[in-house]
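As you look at this complex, bear in mind that one protein chain is not there, while each of the others sits in place.
On to subunit A.
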Amino acid sequence: MGRGRVRRGGTFAGYASAPLRCLALAGLALLGPPLLVVTFVGAHAGLPSPAFFVEQGRRLPALARRLAARWGGVEIAAPYRPAPPPPVRDADGWYRDGDTLFRSAFVPAYLARLRWVARDPATARDLAWMALNPLVGGVLAGLAPALAGGGLAALWCHRPAGAAAVLLGVALGPWLLRLHARWTRVLLAPPPHQAPGRVARAVGARAAAGARVCASVVLAMVATVFAVAQTVTIGLMPVRLWPETVLGSRRFVSWRRARIGEWTGVRIAEPYLPEPPLPDPDPDGSYRLGWGPVGTVYRTRGAAVRARRFGWMIRDQASWRDLAWLFLEVPVAAVLFAVPAALIVGGLGWLCWLWVWTSALGLLTGVTWSPGDVLHAAVPALSGVPAPVAGLAAAALGMALAPAALRRHALLSRSLLGPGRAALLASRVDTLTSSRAQIRDAQAAELRRIERDLHDGAQARWVAVGMTLGAAEGLIDQDPEAAKAMIAGAKDMSVAALGELRELVRGIHPPVLADRGLADAVRTLAMDAPLEAEVRVRLPGRVAAPIEAAVYFAVSELLTNAAKHAAASRVLVELRHADGLLTVTVADDGRGGAAAGHGGGLHGIRRRLDGFDGVLTLSSPPGGPTVVTLEIPCALSSPRTSTSSGKDSPTS
């Protein structure tokens, strides 16, 4: 209704209504924080549903958007993701959510809506708006009615000043409405797509760190709950209840590990030993488990599983390191997080938020207490500083301290939560076992291929040569011409057999690799490939023969892929060795889109490299270019003084 007039900004009604509208907006701003608390508490209480509270909580931002359009002339689109569709019953009558099946639609719908609101970034922005709006939007909108109202009150004592204030309040009204609408757009509109600037990123990172520090304090208390639970259960029901508690703790601690990695970039690997399998039961169905010098016979499978699990956990160092960490969380948080968390919570919650409330309350009731008084009484040096300013400064200081505190906590946590020596060895043994099995399989397959090639190829041909020569021997007196033709045929067959043997040898170990080493062998591959291939080599020595062969066949495969599948016309092959790492890069200008799928050539290369702890990384966006990088840890032997040819010059 009033939008058009406000836009023009010149009508009397527009000016007259603006301070009243501003007053309404200021009142609305004060509703934000209590609604934030209700939403937060309600969502964590979980009933009737977290999504219910968040969805109801969206009514206030929705109203703010409508008002911004109507009064401030700023249209704001709703930023929310579309609601999930109701769950669909599978053909077998179950409802599926991830890997869990449900008989009724209630839980899957509940979970889907929970994920929907929790993963929508607009939810966080709504909540942030509720918290910040009294400080920004409330102050902005409150200015016009405060000036107009205050001016009216002052008319009694000082006419010119009062009149000026009223006029200013009325004159600023429409402009403040528009400014308020723009502020509303900052958090309530869909987030802009361009990347935030450097300053915005830095501020955002510190604000996030501040929030995480506060969360870490709460999580430290949760950690204590787990620690106490473990201590109690190991005292009361060690075999029955303690392993369950440890499993629960491990889930919590793993989640914390992931958060620490996400928040600080300090990655902590899972340290737990793999669960050992149950031994085969005796013929009578009982299980024998040994515990060092003694053992126990378990009559039922369940008892054996429990005992095995108990033994597994109690012998895993990681269980005890986890427990120590859980106990230490609170003291560590007290040292590292107390100061920044107190600054942030005290600054924002007490000096800003509570100040707004006590001030608003003071206007209505005449009670003049404010948190600022406590601050000024406690720190007389700050007596001239308004409480919100001091609060924002304190919060900013807390947020500035937060990243360092988080990082220190992460490093401390890693020393306890990271894998110990035993776990590292166990995971290494796992890797070696699987790569050894792969090598064994690959070798067996290779031998079978060679055997088949020899059997079907050269061997068969030599049999034919022998038979033909035998026949020729028989014929040579009666029919010399026919015998001659047969001998000629035998000669051709032997040539063909030689050709096949040559190919076979090339596939086992390419002669040029044996003669000249990797650099020249790769150059030969590049020459033979139907592409413009440039080879750059920086290898001041030779690597072990098995690695040379693996790299040779890998490059051969990659060049074939580049020519055949990627339709590339140019390719660059680089080999270099530095810091104990052989790096091979094959980059082409083809159409990209390569995938290291199971059974493909890239998968084969990856398997072959596994045996050398080598790694294949693939970057192949659709449209190209494709870059494949092989990295193999290895030493160089017999270093030569000259580096062979830094760069070959392409000429055509």
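Everything that follows uses one rule, which is that contacts are C-beta pairs under 8 Å (C-beta built on N, C-alpha and C of every residue); 3 or more make two chains touch, one makes a residue touch a chain; residues count from 1.
By our rule, contacts and distances are computed from a predicted model.
Peer 1: Absent chain per UniProt: "AzlD domain-containing protein", "Inner membrane amino-acid ABC transporter permease protein YecS", "RNA polymerase sigma factor" or "DNA-binding response regulator"?
Peer 2: Options "AzlD domain-containing protein", "Inner membrane amino-acid ABC transporter permease protein YecS", "RNA polymerase sigma factor" or "DNA-binding response regulator" considered; the missing chain's recorded name is "DNA-binding response regulator".
Peer 1: Among A:T264, A:T358, A:T524 or A:N561, which residue is in contact with the omitted chain in the full complex?
Peer 2: A:T524
Peer 1: Touch as defined at the start, partner being the missing chain; which of A:A153, A:V463 or A:V505 qualifies?
Peer 2: The missing chain is touched by A:V505.
Peer 1: Among the options A:R259, A:R516 or A:H603, which residue touches the chain absent from this view?
Peer 2: In the complete complex, the chain left out is touched by residue A:R516.
Peer 1: Please identify, in ascending order, the residues of subunit A that touch the omitted chain?
Peer 2: Against the left-out chain, subunit A lists 491, 494-495, 498-499, 502, 505-506, 511-512, 514-516, 520, 523-524, 526-535, 569-570, 644-652.
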